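Note that one protein chain is taken out, while the other chains of the complex remain in position.
Entry: subunit A
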Amino acid sequence: MITVSHLNKTFGDHQAVDDLSFSIEKGEVLGLIGQNGAGKTTTFRMILDFIAADSGAITWDGQPISEAQRSQIGFLPEERGLYQKESIEEQVLYLAALHGMDKQAAKEALNDWMNKLQVVGQASDLVQTLSKGNAQKVQMILALIFKPTFIILDEPFSGLDPVNAGIFMDTIKELKKQGAMIIFSSHNMDNVTEISDHLVMLKKGRTVLQGEVQAIRESFGRTRLYVEAPNYSAADYAGMKGVERVEQQGAGFRLYLQDEEAGHAIFDEVTKDGYIPAFSQQPPTLAEIFKTEVMAHE
């Protein structure tokens, strides 16, 4: 288990990370979210010992992370970087060797990973000839080829099209199944919601939300209602008690409620004549919560 306790870091007068604590169990995915400059990358850099924390502790199974353990952390940095004039194979084998991996095993694993992540091209291709997406896949291979048990992914989906983002998501889910401890940052809340077990939301270094994704959403109440009912217009919904706002959404309407109790009366009203195609009352999405929290702490 990875445990971060009361971590603090300042740069001059700027408090980059303020009393941050969380833990990650085996087979668990933690999403670290926040605006640019919230302290996500600084946290990763402290875990990797690139920079020293002012105070606090980072432990692996209760012990400070040793040099040997640190070289077993799979890391995808936010700023992607590869040796442009080297082939995929040359640099993957070099990095794998630095992580202590045998050359032959690394060659075989590279082949598997290129197939799994659907990298277009050959292992002998120079990196400078790769597209941005393929270069990002190679970067992901560098982070994962040596089968790390603790993985840090800084903005893994940035710059990827939905298909490739899906490939990355599937990969993360598979690693989770295999028991890896994964921490990642992302601005894409849909991805965070789909793959995170827990999340930590940072705002200017401070933790503003923390816990299981669904529990956090539920804590805001089921105040979002999607309904498809014949004979009801936007004006009809707007006039109902407890409805703050109405938006047309496809064949139905999305209603923003003052509190989740308002949903009961609306349900009774729209179903009084019997069957309706859709009635779904849910908590706010993570993206909505994120925006709310950002605005609330401005």
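Note that in this section contacts are C-beta pairs under 8 Å (C-beta built on N, C-alpha and C of every residue); 3 or more make two chains touch, one makes a residue touch a chain; residues count from 1.
Just so it is clear, contacts and distances are computed from a predicted model.
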Legend entry - Absent chain [UniProt protein name; select from "YdbS-like PH domain-containing protein", "ABC transporter permease", "Cation:proton antiporter" or "NADH dehydrogenase"]: "ABC transporter permease"
Inset, instruction - Quick one: say which of A:V17, A:I73, A:I167 or A:M181 touches the chain that got left out. - result: A:I73
Inset, instruction - Tell me which residue among A:L142, A:M181, A:I195 or A:L286 touches the hidden chain in the full complex. - result: A:L142
Inset, instruction - Quick one: say which of A:I51, A:A105, A:A238 or A:A265 touches the chain that got left out. - result: A:I51
Inset, instruction - Have a look at A:G81, A:P162, A:G250 or A:G274 and name the one touching the chain we're not showing. - result: A:G81
Inset, instruction - Identify the residues of subunit A touching the omitted chain, counting contacts across the whole complex. - result: 45, 48-52, 67-68, 71, 73, 75, 77, 79-84, 86, 94-95, 97-100, 139, 142-143
